[in-house]
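For this depiction, one protein chain was excluded, whereas all remaining protein chains were kept in their positions.
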Amino acid sequence: MGEVRVRLKKSLSGASGLLKLDVAFNLPAGSFTILGGPSGAGKTSILRMIAGLLKPENGEIYVGEQCWYDSKKGIYLKAQKRLQGFVFQDYALFPQMTIAQNLEFAASASQNRAKLQERISQILEMMDLTSLLNRKASSLSGGQQQRVALARAIIRKPPLLLLDEPFAALDPEMRKKMQEYLLKLHREFKLTTLMVSHDQGESINLADTIMMLSEGKIVNQGSPEEVFAHSNLSGKFRFTGEVLSIQASDVVFVVSILVGKNMVKVIVDKNEIDQLSPGDHVMLVSKAFNPIIKKIS
Amino acid sequence: MIDWQPIFLTLKLAGITSLFLLIIGIPLAYWMAYTRNRIKPVLEALIAMPLVLPPTVLGFYLLVLFSKDSPIGQWLDEYLELSLIFSFEGLVLASMIYSLPFMVQPLMAGFSSVPNRIREAARVLGKSSLATLIRVLLPMIRPSIITATILSFAHTMGEFGVVLMIGGSISGETKVASIAIYEQVEKPDYPAAHSYSLILISIAFAILFLVYYINGRKSYNRWEKLG
Partner (left out) sequence: MNRLKGNIHSIETKDQLSLVKVEVKESILSTIIVNRPEELDYLRKGNEVYVLFKETEVVLGLPELTGISLQNRLLCKVIDLEKGALLCRVNLNHPSGQLVSIVTRRAVEELDIQAGSQIMAFIKTNEMMLSE
């Protein structure tokens, strides 16, 4: 496994006229990157070009030492030749096969059978799919199908996992669950992951890097904190942190938040408390008028 | 007691024709369903021609083409010792052309109903087109395959004009049920014509019933909810 290097150019005709896609980025080995931005910005096209489902005009794609595409050298690997995991928004399971057959079909012919069975059972267990093994794919709920699709995508041990808005069709509760499954897989197998997502909360929960795409160009890139702190709120005093606990106190709530290494407490009205739960990433905002400065030395 | 041979010959012709059509129909329909080649509409039109032309037109040109006076007919006769006029082999070939749309169109519809994502999913998993066709697509379009085969079979059973033109009425070789009925009416032997006709009606009904019964149970669009 190694770093993934991508440089792609292509003119696409979209709903709002011609889109000139021109991006260059690196994905460090084992990183989790989210590609965000408005629809029609070219996010899915980038993913499809990396997967070999859409041909770029020029550029290069290197996965570690392996070259998938290099227009200068005239190299273009077909999708079939790229060892990758790809998860579609609409699952795309093979409906006439059972879950077990879907996973076995996905395995490559060169995989050792005994080890493969071991890997399949490990992944099935992690994804809580063992009980569904003999069910037909078409009989499962959306969330279950997407769990199978995730499992299927990583059976071959790909160095790169690509996800195209995988949870967009699911309800918020299921989406949160799926994020946990995905994180679990990512921690276990340390796959370099690139995911297209519209959802800011999803991005903050999953990604270590966010790339914002607009009209075919990367316009903003950084950690979730860096990217989303550029909010349009006029408040000047801003930190990001993680909610540790929420305690009802009299008619208000005291929310403890970890900012960097310090814990701070904020009074919050009950109208806003429903949206918060421990573990959430939040931004703390105040006006420049409020803080008091005290010299330390 | 009627002569059963024309009935058996009809079933044999329909069976062999459907089998051969299935073998060439699957790759043809697969290619046609997914190609972006500009000649696709030309091929589509050609395949659909037997639906609109009188069968006698097709029979007439096949007769001209395969007669011993034409270069093709001569070549076939000299090198393969094959005569395609007034022979069972000729009937099979003519029936295949005649029933081609009944095989290809349902298969194409079946292939087209499979979401693109499914084929892409197989590609990103490293599966070849052939493996995808055999393991994924054909099982998915099984209702279409059954429909196409049965319709080709039924349609071949009902042909008359083409057979009359290039097959004639050689007992045990080209005299199929539809020709036998025609001859009985000409004689005239109405009871015999009735017998053949009723047998054909029964078989045709049974076959068509089977198609609708199977498709009623396993709808094509079973996959639609998978997007």
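Going in written order, the chains are labelled A and B, and every chain counts its residues from 1.
FYI, contacts are C-beta pairs under 8 Å (C-beta built on N, C-alpha and C of every residue); 3 or more make two chains touch, one makes a residue touch a chain.
Quantities reported herein were computed from a predicted structural model and do not represent experimental measurements.
For the chain that does not appear, the touching partners among the shown chains are A.
When you scan A:Lys184, A:Lys265 or A:Lys287 for touch with the missing chain, the hit is A:Lys287. Residue in contact with the omitted chain (choice from A:Glu65, A:Glu173 or A:Asp250): A:Asp250.
Residue positions on chain A in contact with the hidden chain: 232-236, 250-252, 267, 269-272, 285, 287-290, in rising order.
We take it that only the chains that are shown with their structure count from here on.
Between the Cα centres of chain A and chain B there is a gap of 50 Å. Within the complex formed with chain B, the residues of chain A that make contact are 51-53, 78-86, 88, 90-97, 105-106, 108, 137-138, 145, 152, 156. Listed in rising order, the residues of chain B touching chain A in the complex are 115, 117-118, 120-128, 135-136, 139-140, 142, 222-223, 225-227.
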